[in-house]
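Heads up, one of the protein chains got dropped from this complex, but the rest are sitting where they should.
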Amino acid sequence: MWEAIAFYSLAIFLIYFAFKTITVPNPIHAALYLVLTMIGLGAAFFNLGAQFIAGVQMIVYAGAVMVLFVMVLMLFDLKAELRAFSRGLFSGGLKVMSAALLAGLAIGAANSSVAILENPDSAKPVADVTRQLGILLYTKYLYAFEALGILLLAVAVGVVAVSRIKGGTHAQH
Amino acid sequence: MNHALLILTLLIAPLLGFLFNGLRFRSPDGYVAGTVATLAAGISFLCSAVLVKDLAAMPVESRVIATHFFDWITVGNLHVPFGFVVDQISAIMILVITGVGSLIHLFSIGYMSHDERPAKYFAYLNLFLFNMLVLVLGDNLLITFVGWEGVGLCSYLLIGFWFTDAQKAAAGMKAFVTNRIGDAGFLIGVFMLFSAFGTLNYADLINVIPKSPEALWTGTLTVATLFLFLGATGKSAQIPLYVWLPDAMAGPTPVSALIHAATMVTAGVYLFVRMSPVLIMAPHTMEVIAWVGAITAFVAATIGLTQWDIKKILAYSTVSQLGYMFLAVGVGAFTAAEFHLMTHAFFKALMFLGSGSVIHAMHEEQDVRHMGGLRKYMPITHLTFVMGWLAIIGMPPFAGFFSKDEILWQAFSSPYGSKGLWAVGVVTAALTAFYMTRLMALTFWGKSRFGHDVHPHESPPTMLIPLIVLGILSVIGGWFGIPHLLGEYVHLPNLIEGWLEPVVAKLPEVQSEPVIEWSLMRFSVALAGLSAAFAYDSYILHPERTGKLVSALGVVYEAIFNKYYVDEIYQGWIINPLVEGSKALWLYIDVNFIDKATYFAGDLVSGMASFVKTVQNGKTQSYALYMALGVVVVMTIVLM
Partner (left out) sequence: MLSIETLLHVGLPHYIFLSGILFSFGMIAVLMRRNVIVMLMGVELMLNAVNLSFIAFSKESGNLNGHIMVFFVMTIAAAEAGVGLALAVAIYKKFHEVNIRFFEHLRG
């Protein structure tokens, strides 16, 4: 019962914040709404028993990625744009419809495949998630973990290289 | 020596000569080119001689040398090997081709010494030799056809050798196109034979046909051989496709000697002699061949009476003599046809070369009205020409007598012959004697009719040696085929008949009195002699008589002089309608329908492309939308 209430309130918040993210004209506002969405998602993760992931979500996403977004947005001195959304009613409708269709298909597929999951009735929460996660990460998925490190290195180098483009960032020149 | 190697050398030597001279075709050095070419021809002659010697040493039952180089075509039921066979018939042919060919190559060195592009000439000449050898040595109809086409090509190249003159180039085209029409007929004949009997190999055809039940049903075989005969009329200049040969005199004279006297034009005769066992199963075709040959002989002889160009006279003489060969084929006298082919090669090549010598000496003058009395200036040429003249009019013991007489006798007595054919042949023999004597009289005897600025001189040795050799052959060449009637007296057998007997078809023997043969022989010789004397009288002793005769004949003479207007009839009734029809097709159908269809196809593609091009509008979000839609479609398919 309480579970249901928690879930539904969280869901309503999430949907509201996400909707606002994509519809407000001012990009800074959109970024702030996105931060709220991510915090909400962190709460959802916590609800689902993924405490470690919830923490990582807060730290990485809400704490680092979104700060980055906001920093970049502040670099451009943007006012609200005149035309925030792309033109055309027909193409707009088409895009919404296609997104809805895709999501609907995905949901339908996922729901119909629930029955084939391995332990459908074991709702027993996994104890000591972090520890278990750590063991898995360093034994079974070690290769991917190391590869990820190299990927991050490459990304860092790439970002530095890209940012050496000449030019100023003032809106008016 | 290894026979396959010999045959290969035989074929490759002229081909190598062609490549050597062909690659340096701009060279003006005639002596190097000519020497190489003549050497190539000489090598071929040596190989032929060795092969024939080996052939003669073999026992009669298995007298054949066959080689197989590789399988050329293997498609479905059609198996065509690239193989060559030397048997009695091709033995004679290769000796004639390479022997006379070598002499003509030698002659050409002197004749073409002042030409601009002698290397090109010798290259073509060698290529021709190669193709002719392929033609006669092939062991199936397709290889023969390859050579057939090749000699047609070389004939075109050589006739139109001086192509900067539009008329000469047109003569070359005429030869090629007329030959082509014949070739179409040849191919249809080949197709019919293949579809009826499943093989194109000569040996297999000969074995299959007399036994198969269809042989008695003359339908397929007759039509097939008639089509083959159409091809032969094209190549060997019979009615209706002979019109190219007189025009072909536009080429250099040695070319006329080689191609249009000794070798290419005899390809049709060779074909039928080789296929003789097949041919006798189609008696209707044989009748057609005999009559066409006889009529061609007669008509050509009448035209030859009126011509003033020395080469044209010889050209019509060639057509006429080829008619004799086909007459022989048509009445079943295959040995006689091959024999006449051989002797004709000797004396006609001799006369063409002799006329070349005369033309060379008279600085390219070809009209006999401007010649006369050349006997004093060119004694050796005159002497050899006399030998050729006596041979062609059929005077014993020269070569032409034996072969022509054999043909006339067979026309009279063979089961396929008739008195009518014999009569046409005898009249043509008389005409032949007349016009050849006329030629001699106007060219060599009597008073000189050329101006004082012309100084004819005897030709250089390279040109005289071939004349002498051919002259000797014109004398002794006939002694290979002495008929039994005369052979009893000189104790010489009929060598050629014995040689060819195993391979040509044998007709049922007709018993006849020797008296008839004797009297026919005497009659034809006497007639020829009288005709020659009449010609001598008309042109040397009483020249004014001819003028009166011509004006008395009036319109008839005009018709004959203009070659019976055959060329004009062809132009008006066949060529022009075809050309106009083609133009109509071009302007109405090609432009309106075919071109429009292709433009339409192009425009359609172009239109569709412009339409599809709008997809790529450069907007990232459109592309993202397409991707999303694509994923939706794929998911739908997968989940369904």
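Letters are used for the chains, namely A and B, taken in the order the chains are written, and counting of residues starts over at 1 for each.
Just so we're on the same page, contacts are C-beta pairs under 8 Å (C-beta built on N, C-alpha and C of every residue); 3 or more make two chains touch, one makes a residue touch a chain.
These numbers were taken from a predicted model, which means no experiment stands behind them.
Peer 1: So which shown chains sit in contact with the chain we cannot see?
Peer 2: A, B
Peer 1: For subunit B, which positions touch the chain that isn't shown here?
Peer 2: 613, 616-621, 624-625, 628
Peer 1: Could you please point out the subunit A residues that touch the chain left off the display?
Peer 2: Touch with the absent chain occurs at residues 1, 3-4, 7, 11, 14-15, 18-19, 21-22, 27, 30-31, 34, 37-38, 41, 44-45, 48-50, 52-53, 56-57, 60-61, 64-65, 68-69, 72-73, 75-76, 78, 81, 83-86, 92, 95-96, 98-100, 102-104, 106-107, 110-111, 114, 117-120, 122-126, 129, 132-133, 136-137, 141, 144, 148, 151-152, 155, 158-159, 162-163, 165-169, 171, 173.
One rule holds in what follows: only the chains that are shown with their structure count from here on.
Peer 1: In whole angstrom, what separates the CA-based centres of subunit A and subunit B?
Peer 2: The mean C-alpha positions of subunit A and subunit B differ by 93 Å.
Peer 1: Can you name the residues of subunit B that touch subunit A in the complex?
Peer 2: 621-622, 625, 628-629, 631-632, 635-636, 639
Peer 1: Where on subunit A does subunit B make contact in their complex?
Peer 2: 86, 91, 94-95, 98-99, 101-102, 105-106, 108-109
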